[in-house]
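For this depiction, one protein chain was excluded, whereas all remaining protein chains were kept in their positions.
Entry: chain A
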(Lines give C-alpha, C1' and ligand atoms only; values in the text may rest on other atoms or scores of the structure.)
Protein backbone atom coordinates (compact mmCIF):
# COMPACT_ATOMS: atom_id res chain seq x y z
CA UNK A 1 0.00 0.00 0.00
CA UNK A 2 1.41 3.33 -1.02
CA UNK A 3 0.05 5.66 1.57
CA UNK A 4 -1.72 5.44 4.87
CA UNK A 5 -5.09 7.03 4.76
CA UNK A 6 -7.59 7.01 7.54
CA UNK A 7 -10.40 4.51 7.62
CA UNK A 8 -12.84 7.36 7.32
CA UNK A 9 -11.16 8.69 4.21
CA UNK A 10 -11.20 5.24 2.70
CA UNK A 11 -14.87 4.84 3.27
CA UNK A 12 -15.42 8.25 1.80
CA UNK A 13 -13.50 7.49 -1.34
CA UNK A 14 -14.99 4.10 -1.70
CA UNK A 15 -18.45 5.48 -1.16
CA UNK A 16 -17.88 8.27 -3.62
CA UNK A 17 -16.81 5.95 -6.36
CA UNK A 18 -19.74 3.70 -5.70
CA UNK A 19 -22.31 6.41 -5.43
CA UNK A 20 -21.26 8.58 -8.33
CA UNK A 21 -22.78 6.00 -10.63
CA UNK A 22 -26.17 6.43 -9.19
CA UNK A 23 -28.19 9.05 -7.41
CA UNK A 24 -29.97 7.26 -4.71
CA UNK A 25 -31.09 7.23 -1.14
CA UNK A 26 -29.83 3.80 -0.30
CA UNK A 27 -28.31 3.32 3.15
CA UNK A 28 -24.94 3.24 1.53
CA UNK A 29 -25.52 6.54 -0.22
CA UNK A 30 -26.72 8.04 3.03
CA UNK A 31 -23.61 7.01 4.83
CA UNK A 32 -21.61 8.49 2.00
CA UNK A 33 -23.55 11.73 2.08
CA UNK A 34 -23.16 12.01 5.79
CA UNK A 35 -19.45 11.37 5.42
CA UNK A 36 -19.17 13.92 2.69
CA UNK A 37 -20.91 16.51 4.72
CA UNK A 38 -18.75 15.73 7.67
CA UNK A 39 -15.52 16.07 5.75
CA UNK A 40 -16.66 19.19 3.95
CA UNK A 41 -17.76 21.01 7.03
CA UNK A 42 -15.77 19.37 9.80
CA UNK A 43 -18.76 20.13 11.93
CA UNK A 44 -18.34 19.80 15.63
CA UNK A 45 -20.11 16.55 16.18
CA UNK A 46 -19.29 14.47 19.18
CA UNK A 47 -17.27 11.32 18.75
CA UNK A 48 -20.15 9.17 19.82
CA UNK A 49 -22.48 10.80 17.37
CA UNK A 50 -20.00 10.35 14.54
CA UNK A 51 -19.61 6.69 15.25
CA UNK A 52 -23.30 6.36 15.56
CA UNK A 53 -24.12 7.95 12.23
CA UNK A 54 -21.35 6.19 10.51
CA UNK A 55 -22.32 2.80 11.77
CA UNK A 56 -26.04 3.12 11.74
CA UNK A 57 -26.78 2.18 8.18
CA UNK A 58 -23.88 -0.18 7.94
CA UNK A 59 -25.13 -2.41 10.66
CA UNK A 60 -28.83 -2.28 10.07
CA UNK A 61 -28.58 -4.61 7.13
CA UNK A 62 -26.96 -7.44 8.93
CA UNK A 63 -27.66 -9.24 12.11
CA UNK A 64 -24.40 -9.82 13.80
CA UNK A 65 -22.77 -9.79 17.13
CA UNK A 66 -19.43 -8.46 16.02
CA UNK A 67 -17.76 -5.90 18.28
CA UNK A 68 -18.57 -3.32 15.66
CA UNK A 69 -22.25 -4.11 15.77
CA UNK A 70 -22.22 -4.19 19.54
CA UNK A 71 -20.51 -0.83 19.62
CA UNK A 72 -23.04 0.54 17.23
CA UNK A 73 -25.98 -0.66 19.28
CA UNK A 74 -24.45 0.81 22.34
CA UNK A 75 -24.09 4.18 20.64
CA UNK A 76 -27.61 4.08 19.38
CA UNK A 77 -28.92 3.18 22.76
CA UNK A 78 -26.82 5.88 24.32
CA UNK A 79 -28.25 8.49 22.00
CA UNK A 80 -31.77 7.23 22.49
CA UNK A 81 -31.63 7.42 26.23
CA UNK A 82 -28.77 9.46 27.49
CA UNK A 83 -27.90 12.94 28.51
CA UNK A 84 -26.22 14.54 31.41
CA UNK A 85 -28.73 16.22 33.60
CA UNK A 86 -28.16 19.09 35.95
CA UNK A 87 -29.24 19.10 39.56
CA UNK A 88 -31.57 22.00 38.79
CA UNK A 89 -33.19 20.06 36.05
CA UNK A 90 -33.75 17.11 38.33
CA UNK A 91 -35.56 19.25 40.86
CA UNK A 92 -37.56 20.83 38.08
CA UNK A 93 -38.61 17.49 36.71
CA UNK A 94 -39.50 16.21 40.11
CA UNK A 95 -41.58 19.31 40.74
CA UNK A 96 -43.27 19.03 37.40
CA UNK A 97 -44.18 15.44 37.93
CA UNK A 98 -45.66 16.33 41.27
CA UNK A 99 -47.67 19.19 39.86
CA UNK A 100 -48.96 17.26 36.94
CA UNK A 101 -50.07 14.40 39.09
CA UNK A 102 -51.95 16.71 41.40
CA UNK A 103 -53.71 18.56 38.64
CA UNK A 104 -53.98 15.79 36.18
CA UNK A 105 -57.59 16.13 35.14
CA UNK A 106 -57.81 19.90 35.05
CA UNK A 107 -54.52 20.11 33.23
CA UNK A 108 -55.85 17.96 30.50
CA UNK A 109 -59.10 19.83 30.39
CA UNK A 110 -57.30 23.15 30.02
CA UNK A 111 -55.22 21.80 27.26
CA UNK A 112 -58.29 20.83 25.35
CA UNK A 113 -59.73 24.28 25.78
CA UNK A 114 -56.55 25.76 24.52
CA UNK A 115 -56.45 23.39 21.62
CA UNK A 116 -59.99 24.27 20.65
CA UNK A 117 -59.34 28.02 20.86
CA UNK A 118 -55.72 28.41 19.93
CA UNK A 119 -56.04 32.17 19.52
CA UNK A 120 -57.20 32.71 23.07
CA UNK A 121 -54.51 34.37 25.14
CA UNK A 122 -53.54 33.02 28.50
CA UNK A 123 -51.62 34.71 31.27
CA UNK A 124 -48.06 33.57 31.52
CA UNK A 125 -48.44 31.79 34.84
CA UNK A 126 -51.46 30.00 33.60
CA UNK A 127 -49.69 28.79 30.50
CA UNK A 128 -46.91 27.32 32.60
CA UNK A 129 -49.35 25.38 34.70
CA UNK A 130 -51.32 24.14 31.78
CA UNK A 131 -49.95 22.69 28.64
CA UNK A 132 -47.15 24.22 26.71
CA UNK A 133 -46.14 23.57 23.18
CA UNK A 134 -43.53 20.89 23.49
CA UNK A 135 -42.85 20.28 19.84
CA UNK A 136 -43.22 22.82 17.05
CA UNK A 137 -42.59 22.14 13.39
CA UNK A 138 -42.49 25.39 11.41
CA UNK A 139 -42.58 24.99 7.63
CA UNK A 140 -40.24 22.05 7.74
CA UNK A 141 -39.00 20.55 4.49
CA UNK A 142 -36.55 17.71 4.27
CA UNK A 143 -34.87 15.62 1.61
CA UNK A 144 -32.08 13.12 1.81
CA UNK A 145 -29.97 14.71 -0.91
CA UNK A 146 -29.90 17.75 -3.14
CA UNK A 147 -31.33 16.03 -6.16
CA UNK A 148 -33.62 13.76 -4.21
CA UNK A 149 -37.34 14.37 -3.97
CA UNK A 150 -38.60 16.15 -0.88
CA UNK A 151 -39.59 13.64 1.79
CA UNK A 152 -41.34 16.33 3.84
CA UNK A 153 -42.87 19.35 2.19
CA UNK A 154 -43.55 22.45 4.25
CA UNK A 155 -44.85 20.58 7.28
CA UNK A 156 -46.10 22.58 10.27
CA UNK A 157 -47.72 21.30 13.43
CA UNK A 158 -47.59 21.63 17.20
CA UNK A 159 -47.63 18.96 19.85
CA UNK A 160 -48.56 19.98 23.36
CA UNK A 161 -47.30 18.79 26.67
CA UNK A 162 -49.35 15.84 27.90
CA UNK A 163 -50.87 15.22 24.50
CA UNK A 164 -51.10 11.94 22.63
CA UNK A 165 -50.70 12.34 18.89
CA UNK A 166 -50.84 9.49 16.43
CA UNK A 167 -49.08 9.92 13.10
CA UNK A 168 -50.38 7.65 10.37
CA UNK A 169 -49.68 7.37 6.68
CA UNK A 170 -48.62 4.85 4.08
CA UNK A 171 -45.04 3.60 4.00
CA UNK A 172 -42.83 6.35 2.65
CA UNK A 173 -45.24 9.15 3.55
CA UNK A 174 -42.68 10.82 5.82
CA UNK A 175 -43.82 9.56 9.24
CA UNK A 176 -40.53 8.14 10.39
CA UNK A 177 -38.63 11.11 8.99
CA UNK A 178 -40.61 13.28 11.39
CA UNK A 179 -39.50 11.11 14.29
CA UNK A 180 -35.87 11.32 13.23
CA UNK A 181 -36.11 15.09 12.92
CA UNK A 182 -37.59 15.42 16.40
CA UNK A 183 -34.50 14.04 18.10
CA UNK A 184 -31.95 15.39 15.70
CA UNK A 185 -30.97 12.23 13.87
CA UNK A 186 -31.72 14.31 10.79
CA UNK A 187 -31.86 18.08 10.30
CA UNK A 188 -34.29 19.88 7.98
CA UNK A 189 -33.05 21.85 4.96
CA UNK A 190 -35.87 24.35 5.39
CA UNK A 191 -37.92 25.52 8.33
CA UNK A 192 -37.26 24.96 12.00
CA UNK A 193 -38.12 22.49 14.69
CA UNK A 194 -38.45 23.65 18.28
CA UNK A 195 -38.52 21.17 21.14
CA UNK A 196 -39.42 22.57 24.53
CA UNK A 197 -38.25 26.04 23.54
CA UNK A 198 -34.98 24.98 21.91
CA UNK A 199 -34.37 24.82 18.21
CA UNK A 200 -33.07 21.44 17.11
CA UNK A 201 -29.58 21.86 15.69
CA UNK A 202 -26.19 20.23 16.11
CA UNK A 203 -25.49 22.25 19.23
CA UNK A 204 -28.74 21.46 21.00
CA UNK A 205 -29.24 17.79 20.19
CA UNK A 206 -27.77 16.59 23.46
CA UNK A 207 -30.24 18.68 25.37
CA UNK A 208 -33.04 17.63 23.06
CA UNK A 209 -32.34 13.94 23.40
CA UNK A 210 -32.78 13.98 27.13
CA UNK A 211 -36.32 15.18 26.50
CA UNK A 212 -37.14 12.78 23.70
CA UNK A 213 -37.18 9.03 24.25
CA UNK A 214 -37.47 6.92 21.17
CA UNK A 215 -38.42 3.30 20.77
CA UNK A 216 -37.76 1.89 17.34
CA UNK A 217 -39.42 -0.91 15.47
CA UNK A 218 -36.65 -3.48 15.61
CA UNK A 219 -35.62 -4.43 19.14
CA UNK A 220 -32.47 -6.22 18.00
CA UNK A 221 -30.84 -2.90 17.24
CA UNK A 222 -31.63 -1.49 20.65
CA UNK A 223 -30.52 -4.11 23.12
CA UNK A 224 -27.10 -3.53 24.70
CA UNK A 225 -27.27 -5.02 28.20
CA UNK A 226 -26.00 -8.47 29.11
CA UNK A 227 -29.25 -9.03 30.98
CA UNK A 228 -32.66 -7.42 30.92
CA UNK A 229 -31.99 -5.34 34.01
CA UNK A 230 -28.63 -4.18 32.68
CA UNK A 231 -30.34 -3.04 29.55
CA UNK A 232 -32.90 -1.01 31.44
CA UNK A 233 -30.10 0.43 33.60
CA UNK A 234 -28.02 1.52 30.62
CA UNK A 235 -29.75 4.83 29.95
CA UNK A 236 -29.91 5.63 33.66
CA UNK A 237 -26.21 4.88 34.12
CA UNK A 238 -25.40 7.33 31.38
CA UNK A 239 -27.43 9.96 33.14
CA UNK A 240 -25.84 9.28 36.51
CA UNK A 241 -28.92 8.09 38.39
CA UNK A 242 -28.20 7.00 41.98
CA UNK A 243 -28.25 3.25 42.51
CA UNK A 244 -31.36 3.17 44.70
CA UNK A 245 -33.31 5.09 42.11
CA UNK A 246 -32.09 2.82 39.34
CA UNK A 247 -33.17 -0.28 41.23
CA UNK A 248 -36.57 1.25 41.85
CA UNK A 249 -37.04 2.38 38.26
CA UNK A 250 -35.97 -1.03 36.92
CA UNK A 251 -38.64 -2.63 39.08
CA UNK A 252 -41.31 -0.15 38.10
CA UNK A 253 -40.69 -0.20 34.40
CA UNK A 254 -40.21 -3.95 34.09
CA UNK A 255 -43.42 -4.40 36.01
CA UNK A 256 -45.15 -1.95 33.74
CA UNK A 257 -44.17 -3.90 30.64
CA UNK A 258 -44.80 -7.31 32.25
CA UNK A 259 -41.17 -8.43 32.11
CA UNK A 260 -40.27 -8.54 35.81
CA UNK A 261 -39.87 -12.33 35.67
CA UNK A 262 -37.07 -11.86 33.13
CA UNK A 263 -34.87 -9.44 35.08
CA UNK A 264 -31.79 -11.63 34.88
CA UNK A 265 -32.50 -13.12 31.45
CA UNK A 266 -30.03 -12.63 28.63
CA UNK A 267 -31.40 -10.85 25.57
CA UNK A 268 -30.84 -13.66 23.08
CA UNK A 269 -33.20 -15.82 25.13
CA UNK A 270 -36.04 -13.37 24.60
CA UNK A 271 -38.40 -13.37 21.69
CA UNK A 272 -38.74 -10.25 19.56
CA UNK A 273 -41.80 -9.07 21.41
CA UNK A 274 -40.19 -9.52 24.79
CA UNK A 275 -37.11 -7.58 23.68
CA UNK A 276 -39.32 -4.75 22.55
CA UNK A 277 -41.02 -4.58 25.92
CA UNK A 278 -37.59 -4.25 27.50
CA UNK A 279 -36.68 -1.52 25.01
CA UNK A 280 -39.78 0.39 26.03
CA UNK A 281 -38.92 -0.09 29.70
CA UNK A 282 -35.39 1.22 29.07
CA UNK A 283 -36.66 4.45 27.59
CA UNK A 284 -39.42 4.89 30.15
CA UNK A 285 -36.84 4.47 32.91
CA UNK A 286 -35.27 7.85 32.16
CA UNK A 287 -38.65 9.64 32.22
CA UNK A 288 -38.43 11.63 28.99
CA UNK A 289 -40.93 14.43 28.29
CA UNK A 290 -41.74 13.07 24.87
CA UNK A 291 -41.97 9.41 24.06
CA UNK A 292 -41.93 8.49 20.40
CA UNK A 293 -42.99 4.99 19.47
CA UNK A 294 -41.94 4.49 15.87
CA UNK A 295 -44.04 1.44 14.97
CA UNK A 296 -42.71 0.02 18.21
CA UNK A 297 -45.58 -2.39 18.67
CA UNK A 298 -45.55 -3.70 15.12
CA UNK A 299 -43.72 -6.85 16.13
CA UNK A 300 -45.76 -7.67 19.24
CA UNK A 301 -48.67 -10.05 19.45
CA UNK A 302 -52.11 -8.50 19.98
CA UNK A 303 -52.02 -9.02 23.71
CA UNK A 304 -48.53 -7.58 23.96
CA UNK A 305 -49.63 -4.55 22.01
CA UNK A 306 -52.59 -4.00 24.26
CA UNK A 307 -50.43 -4.29 27.36
CA UNK A 308 -47.86 -1.85 26.03
CA UNK A 309 -50.47 0.64 24.95
CA UNK A 310 -52.21 0.49 28.32
CA UNK A 311 -48.88 1.04 30.09
CA UNK A 312 -47.89 3.88 27.85
CA UNK A 313 -51.26 5.55 28.08
CA UNK A 314 -51.16 5.34 31.88
CA UNK A 315 -47.69 6.87 31.99
CA UNK A 316 -48.76 9.51 29.58
CA UNK A 317 -51.61 10.71 31.74
CA UNK A 318 -49.79 10.32 35.08
CA UNK A 319 -46.59 12.07 34.20
CA UNK A 320 -47.52 14.75 31.72
CA UNK A 321 -45.73 12.83 29.02
CA UNK A 322 -46.27 13.76 25.41
CA UNK A 323 -46.73 10.71 23.31
CA UNK A 324 -46.21 10.39 19.59
CA UNK A 325 -47.18 7.04 18.16
CA UNK A 326 -46.25 6.34 14.58
CA UNK A 327 -48.39 3.38 13.76
CA UNK A 328 -50.56 1.37 11.45
CA UNK A 329 -52.49 -0.12 14.35
CA UNK A 330 -55.95 1.34 14.34
CA UNK A 331 -56.48 0.71 18.04
CA UNK A 332 -53.53 2.93 18.85
CA UNK A 333 -54.93 5.61 16.59
CA UNK A 334 -58.35 5.50 18.24
CA UNK A 335 -56.81 6.05 21.67
CA UNK A 336 -54.94 9.20 20.62
CA UNK A 337 -56.14 12.74 21.34
CA UNK A 338 -55.28 13.85 17.86
CA UNK A 339 -54.24 12.27 14.59
CA UNK A 340 -51.89 13.66 11.99
CA UNK A 341 -52.33 11.92 8.65
CA UNK A 342 -49.31 12.12 6.35
CA UNK A 343 -49.51 11.58 2.62
CA UNK A 344 -46.57 11.93 0.27
CA UNK A 345 -44.63 14.20 2.57
CA UNK A 346 -47.47 16.54 3.40
CA UNK A 347 -49.95 16.79 6.19
CA UNK A 348 -53.08 15.41 4.64
CA UNK A 349 -55.28 16.01 7.66
CA UNK A 350 -55.03 16.80 11.34
CA UNK A 351 -58.06 16.11 13.54
CA UNK A 352 -59.56 13.89 16.24
CA UNK A 353 -59.72 10.17 15.48
CA UNK A 354 -63.49 10.44 15.07
CA UNK A 355 -63.22 13.13 12.44
CA UNK A 356 -60.45 11.27 10.64
CA UNK A 357 -62.31 7.98 10.47
CA UNK A 358 -65.42 9.59 9.07
CA UNK A 359 -63.41 10.10 5.86
CA UNK A 360 -63.28 6.42 5.02
CA UNK A 361 -63.18 6.56 1.26
CA UNK A 362 -60.48 9.21 1.18
CA UNK A 363 -58.40 7.26 3.69
CA UNK A 364 -58.62 4.17 1.53
CA UNK A 365 -57.48 6.13 -1.50
CA UNK A 366 -54.26 7.13 0.28
CA UNK A 367 -53.66 3.50 1.28
CA UNK A 368 -54.89 3.55 4.87
CA UNK A 369 -57.30 1.37 6.75
CA UNK A 370 -60.41 2.22 8.71
CA UNK A 371 -61.63 0.42 11.86
CA UNK A 372 -64.15 -2.38 11.73
CA UNK A 373 -66.87 -0.33 13.47
CA UNK A 374 -66.47 2.51 11.02
CA UNK A 375 -66.89 0.11 8.09
CA UNK A 376 -69.87 -1.54 9.76
CA UNK A 377 -71.48 1.84 10.44
CA UNK A 378 -71.08 2.63 6.76
CA UNK A 379 -72.63 -0.66 5.66
CA UNK A 380 -75.51 -0.10 8.10
CA UNK A 381 -76.11 3.32 6.58
CA UNK A 382 -76.30 1.57 3.20
CA UNK A 383 -79.13 -0.68 4.39
CA UNK A 384 -81.13 2.17 5.87
CA UNK A 385 -79.91 2.39 9.46
CA UNK A 386 -78.73 5.93 9.96
CA UNK A 387 -75.79 6.18 12.34
CA UNK A 388 -75.51 9.81 13.39
CA UNK A 389 -72.11 9.85 15.07
CA UNK A 390 -69.00 8.13 13.72
CA UNK A 391 -68.49 5.28 16.24
CA UNK A 392 -64.97 4.71 17.61
CA UNK A 393 -65.64 1.39 19.35
CA UNK A 394 -68.18 -1.41 19.59
CA UNK A 395 -69.90 0.10 22.61
CA UNK A 396 -70.64 3.40 20.89
CA UNK A 397 -72.09 1.67 17.85
CA UNK A 398 -74.18 -0.77 19.92
CA UNK A 399 -75.46 2.09 22.06
CA UNK A 400 -76.69 3.88 18.99
CA UNK A 401 -78.21 0.71 17.51
CA UNK A 402 -79.98 0.03 20.80
CA UNK A 403 -81.41 3.55 20.85
CA UNK A 404 -82.70 3.07 17.30
CA UNK A 405 -84.08 -0.33 18.27
CA UNK A 406 -85.91 1.06 21.29
CA UNK A 407 -87.61 3.68 19.14
CA UNK A 408 -89.18 1.10 16.83
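Some notes on this structure:
Note that a residue touches a chain if its C-beta (ideal position, glycine included) is under 8 Å from a C-beta of that chain, and two chains touch if they have at least 3 such contacts; residues count from 1.
The definition used in the following text is that contacts and distances are computed from a predicted model.
Protein name for the hidden chain, per its UniProt entry and selected from "Energy-coupling factor transporter ATP-binding protein EcfA2", "Succinate--CoA ligase [ADP-forming] subunit beta", "Glutamyl-tRNA(Gln) amidotransferase subunit A" or "2-hydroxyacyl-CoA dehydratase": "Energy-coupling factor transporter ATP-binding protein EcfA2".
Of the candidate positions A:194, A:247, A:351 or A:404, contact with the unshown chain belongs to A:404. Between the chain not shown and the residues A:180, A:328 or A:354, the one that touches is A:328. Counting the whole complex, the residues of chain A in touch with the unshown chain are 22, 24-28, 61-63, 169-172, 217-218, 269, 271-274, 295, 298-304, 328, 367-369, 372-373, 375-376, 379-380, 382-385, 394-395, 398, 401-402, 404-405, 408.
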